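Structure first, then comments.
In this view, the complex is presented without one of its protein chains, the others remaining in place.
Here is chain A:
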Amino acid sequence: MNPLALSLILTTLLAGTLITMMSSHWLTAWMGLEMNMLTMIPILMKTTNPRSTEAATKYFMTQAMASMMLMMALTINLMYSGQWSITKMTNPVASNMALMALMTKLGSAPFHFWVPEVTQGVELTPGMILLTWQKLAPLSLLYQMATYTNTNLIYLSGLLSILIGGWGGLNQTQLRKILAYSSISHMGWMLIILPFNPTLTLLNLTIYIMLTLSIFMILTNTFTTSMSSLTLMWNKTPAMTIMLMTTLLSLGGLPPLSGFMPKWLMIHELTKNNSIIMPLTMAIMALLNMYFYMRLIYYSSLTILPSTNNMKMTWRFTNTKHTMTLPTLITLSNMLLPLTPMISMLE
């Protein structure tokens, strides 16, 4: 894309999310979400094959429908309460409809069907923006309006997201679809803790974004998009293979790594509120996620598949992709667990 057009579009993408996050009036929040959606489309269509066009069309259709439902919800709210504030949507029809619209924008079950298809249809970099930056705006709205919504709907959607994110990713060999199902599952965890302690939602979002950015950047650097190319990664960059292993274990929530922090604190918060079956189910279903991450680790770093001898000694070319933020992100995504007492600064 022309660099001027690309910088204009990226600036508007940033502006859309910031406008939504900074607004207290529903109309400006909706406006920021629309800006996000519209400017995401040419980013998704950067490559010229029909698959990207189809993915961008699917993204536009689902997000436009969600924006329509959100607009209907906020006009119903205006009709019954006469004001436009985000935090006080007292009419249940309005707040539940807005909740469903925002869940569609996030990609939570039962509105998750667009996430694997759109993520698979585009390149790694637009997929990365889709799964990380696009979660900020709807979650900031959900954070503000969750007190008046029907919590049963939130728990149902969250639990269903964790189930679908776990079971859906089991049969996948394409890495972008695996990361899409991982995103669905993490959205489920974020939704469930929202009525109990919204700060933990933000913590989970932060750590999830760090982890997903790390994994996407490792994959971009080594040009791997499927499990079969993962098996060749040990040859090119053994250091990144090991880092992929630890970051994937962190994404699954294994204890000495950062990904354990949000899951631990969320289960702690749920049990403090006398809810036992739900965190038990959530923790068990997170094992499904862990299984397919383990499969990726097995194929990338724990085994070397049979190959010819000249594949074991590849020529090391200079890396043309920039790895500027990658060491910081990998360190943060693996070693943050001892800093757990610092979450009090998020309050």
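Everything below uses one rule, namely that contacts are C-beta pairs under 8 Å (C-beta built on N, C-alpha and C of every residue); 3 or more make two chains touch, one makes a residue touch a chain; residues count from 1.
In this section, contacts and distances are computed from a predicted model.
Chemist: Just go with whichever of "1-aminocyclopropane-1-carboxylate synthase 7", "COMM domain containing 4", "NADH-ubiquinone oxidoreductase chain 6" or "AP-3 complex subunit delta-1" UniProt uses as the name of the absent chain.
Modeler: The correct option from "1-aminocyclopropane-1-carboxylate synthase 7", "COMM domain containing 4", "NADH-ubiquinone oxidoreductase chain 6" or "AP-3 complex subunit delta-1" is "NADH-ubiquinone oxidoreductase chain 6", the UniProt name of the unshown chain.
Chemist: Just to verify: which one of A:Leu38, A:Met65 or A:Leu160 makes contact with the chain not shown?
Modeler: A:Leu38
Chemist: Mind listing the chain A residues that contact the chain we can't see here?
Modeler: 1, 5, 8-9, 12, 15, 19, 27-28, 31, 34-35, 38-39, 41-42, 45, 48-50, 53, 56, 78-79
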